[in-house]
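Read the structure below first, then the notes.
Apart from one protein chain that is not included, each protein chain of the complex appears where it belongs.
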């Protein structure tokens, strides 16, 4: 990985990314929230529950990258305003995905952290725009991406002057069909030895199966992840997207409890 | 593939996409040119040679999606002007890749056809913007993409009102390392039975090895492809990108001859 | 591929493998027959039809490597005797798959060529045993196998003293689900530049879809394959295995006709 200039400086000391009062890179950060922001009640109730359960950062999609143009595409600006409100009311930093270079600057007005999703990992225009933003960037691994390519995408952001990049493993595409993707937990220590950036894990997208989320959260923590990202919905069976992998607030609370206990051990 | 509404209408009769005087979907169309537009001399000489050899459409990149931010990123507007000039001088339609939603409308001023590359196949904002453009769109298959996902991306463009979509298989990512990607030629008849859109093949990116381009061009033609896309450089050893897979004009001319002969047989 | 000593000698002149009166490595050899030998009538009728259509070699499985232990496992010795009879009656060499080191020597009494299947490609004991046999070996590529690994398996056979190895591409495992496997036709010219052994293609297993077999046969021929292997059943809908991909004798005859015409062109 000789072509990496900034990210590869693993020996320069670990990067701590601050968003609101949360420091990513110290301890284990928990990001939770619905796949999509659907309406005020859904978001407010979910936020309250994940906050009570111990989540540090609120996540929620307002521009949804959907396989089909006929699937729910997200609430857009209306959703952003709801996210901002929820974040303020429950005192949580908010992260949301951006899909379009034209949206980066104004979305920054509403949220604390930008996410670049797996499908846009090599959308180099978007990476450059995020590199000019004054907000931290959560960079998901593309489902087809090698570590080398992923770290080069982080490099695009760093190269534009934004030092606050957080990596997030979310499963790669393989031949296995039992799970939605194959969660590559070896990416955690691999990225930590190759780079100074924090590394999170998203077992919701990484497995696509509710029953696997708890063991994968515990495994991520044990492998040294700097945080986990999970989808929680007040009523998963009514979710407009990703209903198979969304946890109820109760299930989420049980996982947080176990993860926090494990964290003390480590 | 029940979620496809427009593309799946394979029985509505094959779509013929016109660009300049060229009709894609009738016979076998040959698209050729350099990976990147590097300077006027390189482009003009290459265009003259590929035209003489029998190419129908000129290709050339001006915004280059490179793994590393430190690699050559393309000439941008300057390159577009050169492409436009070359296209006029040699009477060939021109296709170039766009990477950014903000570029779609003005790039259309200079070229005859837009390309959406493998890394942006699921850049849904870009697909929607291309769907509003008044130029045909060459949609490459993502290296991680199933046929189902690819056709849904075509659907995004069609859904916005642009009927002129051309599919292009360019290899998928597998574990094999001898070739750069694994060219999936079964995608040709598969897409033709699932959709009414023309299907091209790019064996340059699909294999990444010069020696494999000729047999893969012949195989593509025999499998029923509507065209092929190949990289040609006046001096491949000096190319700023993709030098291992660029053909010399002489090598290209030899391939065109064989492909044209095979075409008569079919 | 520096570790290859025998197979890598691509410059030593192409190997021609003789089985009966058929020479594999000259022109295009067509191997056809049922997935499994089921009973005398099925085999005799199918053999007659594929012979009439122009097949050179008869294939048929008597030991079936099935995913589940509860699926049809093949007729064993009884099937071998039927194969031998069919081969004699219709004057065709016969090839069948062996699964067990203990079977190699006695199976050689009944057939003209041994097949080592994809699942046993790295069954090194079986490779060594086949290397001691006095019959040619058709070595299928493992569905997870790189070219490098595959050629090393050929090397195991050659190393034991058997020079008559024929390679057969049969699709690799990828994330695509529309086809059963992804047929890697670039393996044809790749193996031909790396080794002196003949290379066949099996589009039946390689695609798993009837409608794709004809275009993939033509593409294989155009790419320079030394032969094709296809499954034919007198009544595909009643086949005990692989019914989705078995051709009727009529479909097979139509393909042979086109492939033979294409062959003249090449």
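We call the chains A, B and C, going by the order they appear; numbering starts again at 1 in every chain.
The rule is simple: a contact is a pair of C-beta atoms (placed from the backbone, for glycine too) under 8 Å apart; a residue touches a chain by one contact, two chains touch by 3 or more.
The structure presented is a predicted model; accordingly, all values stated were derived computationally and were not measured.
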Worksheet, complete the sentence: Given A:4, A:53 or A:147, the correct residue touching the omitted chain is A:147
Worksheet item: Given the contact definition stated above, which residue among C:142, C:189 or C:236 touches the chain not shown here?
Response: C:142
Worksheet item: Looking at A:113, A:138, A:188 or A:234, which makes contact with the chain not pictured?
Response: A:188
Practice prompt. For subunit B, enumerate the residues touching the unshown chain of the complex.
Written response: 173-175, 177
Item to complete: Tell me where the left-out chain touches subunit C, residue by residue.
Response: 3-5, 65-71, 99-102, 119-120, 122-126, 142-144, 148-149, 152, 155-156, 159, 173
Discussion item. Take the complete complex as the reference. Which residues in subunit A touch the chain that isn't displayed?
Written reply: 144, 146-148, 172, 174-179, 182-186, 188-190, 193, 206-207, 209, 211-212, 215-216, 218-224, 261-262, 265
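Criterion: only the chains that are shown with their structure count from here on.
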Worksheet item: Which chain has its C-alpha centroid at the greatest distance from the C-alpha centroid of subunit C?
Response: A
Worksheet item: Quick one: how far do you have to rotate subunit A to sit on subunit B, C-alpha fit, nearest 5 degrees?
Response: 180
Worksheet item: Two chains share more C-beta contact pairs than any other pair here; which two are they?
Response: B-C
Worksheet item: Approximately how many whole Å separate the CA-defined centres of subunit B and subunit C?
Response: 35
Worksheet entry | Chain centre separation in whole Å, for subunit B relative to subunit A (CA means) | 34
Discussion item. I need the residues of subunit C touching at least two other chains; which ones are they?
Written reply: 174-175, 177
